[in-house]
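With one protein chain removed, the remaining protein chains of the complex are shown where they sit.
A, B and C label the chains in the order they appear, each numbered from 1.
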Amino acid sequence: MKALTEMNPRLRAWLGFGLGALVLFAAAPALLSDFRLSLLAKYLCFAIVAVGIGLAWGRGGLLTLGQGVFFGLGGYAMAMHLKLADAGPGNMPDFMELYGQLDELPAWWAPFANPAFALAATVLLPMLVAFGLGTLVFRRRVRGAYFAILSQALAAAMVILLIGQQGTTGGTNGLTDIDGFFGYDLDDPVNQRMVYFIIAAVLLGLLALTRQLMRSRYGELLVAVRDSEERVRFLGYNPANVKLVAYVVAAGMAGLAGALFVPAVGIISPALIGIVPSIEFVIGVAVGGRAALLGPVLGAVAVAWAKTALSERFPGTWTYLQGAMFVLVVAFLPGGLASLWGMVRRRRETPPAPAPVTGDQALIKEVAV
Amino acid sequence: MLRLHRRGLMAGSVALAAALALSACGAKTGENETAGGVTADTSGDTVKVGLLNSLSGTMAISEVTVRDAILLAVEEINAAGGVLGKKIEPISEDGASDWPTFAEKAEKLIKVDRVAAVFGCWTSASRKAVKPVFEENKALLFYPVQYEGLEQSPYIFYTGATTNQQIVPGLDYLKAQGKKSVYLVGSDYVFPRTANKIIKAYAEANGLKVLGEDYAPLGSTEFGTIVNKVKTAKADAVFNTLNGDSNVAFFKEYKSAGLTAAAMPVVSVSIAEEEVKSIGTQYLAGQLTAWNYYQTTTGPANDKFVKAYKAKYGADKPTSDPMEAAYTAVYLWKAMVEKAGSFEVEKVKGASDGVTFEAPEGLVTVDGATQHIHKTARIGKIGDDGLITEVWNSGSPVKPDPYLKGYPWATGLS
Amino acid sequence: MTAGGLSIRGLRVVFDGFVAVDGVDLDVAPGDIRFLIGPNGAGKTTLVDAVTGLVKASGSVRFGETELLGRDVHRIARLGVGRTFQTAALFEELTVLQNLDIAAGAGRGPWTMLRTRRAVPDDVAFALEAIGLAGRRDTLAGTLAHGQKQWLEIGMLLVQNARLLLLDEPVAGMSHEEREATGELLGKIAADRTVVVIEHDMDFLRRFARTVTVLHAGKVLSEGTVAQVQADPKVQEVYLGHAAAESEAVEA
């Protein structure tokens, strides 16, 4: 009996992954047209960002309103490589000659001609930036709303910086007109399908990784830090490092998502990075259930789909709906739709980790007296 | 047992993913493409066209008016019997002021709705985002907004002004007025930066001094420093390529700093009748604009257009240059299709050269080589009533020259 | 001074001009159970805050040979200094087992951290037994009864392997039986540790204190065994005869 309950969650998880793989690899390509499948590919990219936010925000309490920055870093790293590859060795991307009037490739572009470097950069660059900022910010115990506002300001600053360097970044246009993906022609629907499969596989892989992280001792510690950072400190941990790991991992995921978004959609631009897209990444996570594993994924896909479907017919209504989702879900159902599922299904494999309750505040009052 | 099971499942899914990914590999870059584009669905008794404008987000303010103008043209054409005997069925999509969304919706219009042509886009960024989509699928886009030139896609018709039909005439006008120096103020994006590059090249060749160049991030509303710089530079005129909200803040600051249209006029290229309304004539009266069309432009075609527009959308709604260009675009497409006798993209393109239309702005002619149109350049002065009246025009339509090949001073720009 | 004990010299804590702790000297030997008492605002909790690095202080606090002042909270904790709080500060969304496991894990390497816990570590199992919560190890900490929460906190100190335990009112709100159990637990723990307890409950103090320090207005008022302190007229004055009266009543 006991063996069964212990084995159960693991078995269930693998069944779940199997089912997910079946839906993503068999059902979706069979049922959807090329156009719809390419839309799904785009949504799955947002879902990858959402997985990271779920870890950092749902489990770690780090409301990052600047994931667009990391999404953008990954996207630009990938797009820079693809633009260089399109242009061919020794040539400059088209827009540079047009807008930049540069005679030669800027030095910081050059390494991206190397596919290995560019691929590594899509993940490592965002992680590095997150590490730098996170170290500074968490070490000094900047947290909660302060952290949220700072991460938002970072997104704003990044957009201004990118737009200002039009000659080398494409400015507001971003990097567009990307034809090839490591030698494969992106105009060919078959290759678009390949891109979709890669994105789906990456999403499944990252879900597995995140599941492991959430169930590991680190995952428990992360929840502990979220609920009572000071208490964790008194146990001999440095909460800054615990948070840093979640933040950096989430940044890496966003970077990877950005990198995959480029071949799927064929564009990366500052419009995907700023304050508004960054906060829109969060809405899907909130709706789906911030602390659950699958909640953010399903939430992100559902919200992106609803946006496409509804904004076509009722652009104004969509804005109301989006606002209402923030208000209703966050205020009255902080666990998201996943918590409804949890209520229906009494038993849980892992202890629930719902909305952060401010254990810290009780503690603060406590030591204050 | 369990471990075995896990490994097996893991290996299975990895193998599945790998097999699918490998089997899915298609054409390599450089190989002959098999895809020949999507053909429009014209089988029924209607023909679909796409309207691709931002109906939400920051650009909705401008783009909704363009969509309204396109719908007006469609309605008029349908009332007159349609195109090649088929009624036009407009399908409107929201670009949501977001460039990837534009690309996505363009793809939907082409592949799912199989429209014969798409009208829309406003910002250069949205055009750049959809350009590869139209080229890949060999579908047509009519782009109705003045832009920075330096582009010539085989699948886009540009019915707004290119630089030699708006910016260069604006500079010519300033020069003719005896202005010796200018100050450049613009929003930080592609159009102003490219425009200012052209202005600097022109200035160098024409003895005009550029005393300063400043950019504000899109949406920026703090112009204290920039106006202070403009003021101390004491230029003869300001060339303004600011976009959107920034114009409001700029002109309020400009007036408050004691700068006047008489002493230091501002030539704007993004302020049309709609924008005048939202900034207020209190701040704008006497300032100059460069366009190809004003609501006050004379001629029976414009009288009819303005009357029809106001009848459909309200008497307080002004008409403006981009709206006129969008309205004209639909009629030009109709003329091309009728000349070609077919909705087929390649045939329509082939028939385009020399197609004319008596537009509200006057006679326009399609230049088949560049797929731009011949347009008359006009400088206008903003009046106390919020309308813009023409103070100068180029006399006859100016031949489009997107790469400024006909201007010796512009060599090296493109 | 004995190695491993707590040794405080000239400790001063100032908040915006208000002197909360004013030059306290204090020595607690290993194996001792020292009770800190004093009226509200005497600086008891502030003293513990200063020792654990929560508030800035001047002077010197040594645990064994190591100076604690000026170190980060988590570094002090790693030196074997553990504390509890007046109201239990647990991770309420985690189970008893998870709470203890986290408390036990500050020294774990990254590899261990990134893996799932496969079995209950020995020290955690021992602590579960010691605090009598072995049967409730999968219960969420937030749902425990008040006394159980306090025990869990003590259990966390045990697995944290703290050599110096600073307990802030550990029996507040407990029933008589629970107090007895807690006191006995403290007695067992103290064998190879240094224990400092802040407590108002005089009955509990008399039963389990080995030595007592009385703080008043940020200064040490009196120090010694329970009997010595009770006999000190200064203490009686500060407590307005309260403690003395109570003890007489109990003895009577």
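Some notes on this structure:
Following the convention adopted for this analysis, a contact is a pair of C-beta atoms (placed from the backbone, for glycine too) under 8 Å apart; a residue touches a chain by one contact, two chains touch by 3 or more.
Criterion: contacts and distances are computed from a predicted model.
The UniProt record for the undisplayed chain lists the protein name "Branched-chain amino acid ABC transporter permease", from the options "Branched-chain amino acid ABC transporter permease", "Monovalent cation/H+ antiporter subunit D family protein", "Carbon-monoxide dehydrogenase small subunit" or "Sarcosine oxidase subunit gamma". Only one of B:T101, B:N137 or B:S220 touches the chain withheld from this view, namely B:S220.
When the missing chain is restored to the complex, the residue among B:L140, B:V248, B:V269 or B:V348 that touches it is B:V248.
Taking the complete complex into account, A:I163 is the one of A:L55, A:A130, A:I163 or A:V303 that touches the chain left out.
Against the chain not displayed here, chain A makes contact via residues 61, 63, 133, 136-137, 140-142, 144-146, 148-150, 152-154, 156-157, 160-161, 163-164, 230, 275, 279, 282, 286, 316, 319-320, 322-327, 330-331, 334, 355-358, 360-361, 363-365, 367-369. What chain B contributes to its contact with the hidden chain is residues 58, 60-61, 64, 188, 214-217, 219-222, 224-226, 228-229, 231-232, 245, 248-249, 252-253, 255-258, 274, 277-280, 282-283.
Criterion: only the chains that are shown with their structure count from here on.
The chains touching chain A as well as chain C do not exist; no chain touches both. The central chain here, found by comparing per-chain C-alpha centres with the mean of all protein C-alpha atoms, is A.
Comparing the centres of all chains, each the average of its CA atoms, the largest separation from chain B belongs to C. Each chain gets a centre from the mean of its Cα atoms; for chain A and chain C, those two points are 43 Å apart. Centre-to-centre separation of chain A and chain B, using mean CA positions: 33 Å.
Annotation for chain A: no residues touch two or more other chains. Of all residues in chain B, none touches 2 or more other chains. Partner chain C is touched in their complex by these residues of chain A: 212-213, 215-218, 220-221, 223-224, 227-228, 230-239, 351-354, 357, 359, 362-363, 366-367, 369. Residues 2, 5-6, 9, 13, 16-17, 20-21, 24-31, 33-35, 55-56, 60, 93-94, 96-100, 103-105, 107-108, 111-112, 123-125, 128-129, 131-133, 136, 150, 188-190, 193-194, 197, 215, 217-218, 412-414 of chain B touch chain A in their complex.
Residues of chain A that touch chain B in their complex: 7, 10-11, 14, 17-18, 21, 25, 33-35, 38-39, 42, 86, 98-99, 101, 160, 163-164, 166, 171-174, 176-180, 183-185, 187-191, 193-194, 197-198, 200-201, 204, 265-267, 269, 271-272, 308, 311-312, 315-316, 318-319.
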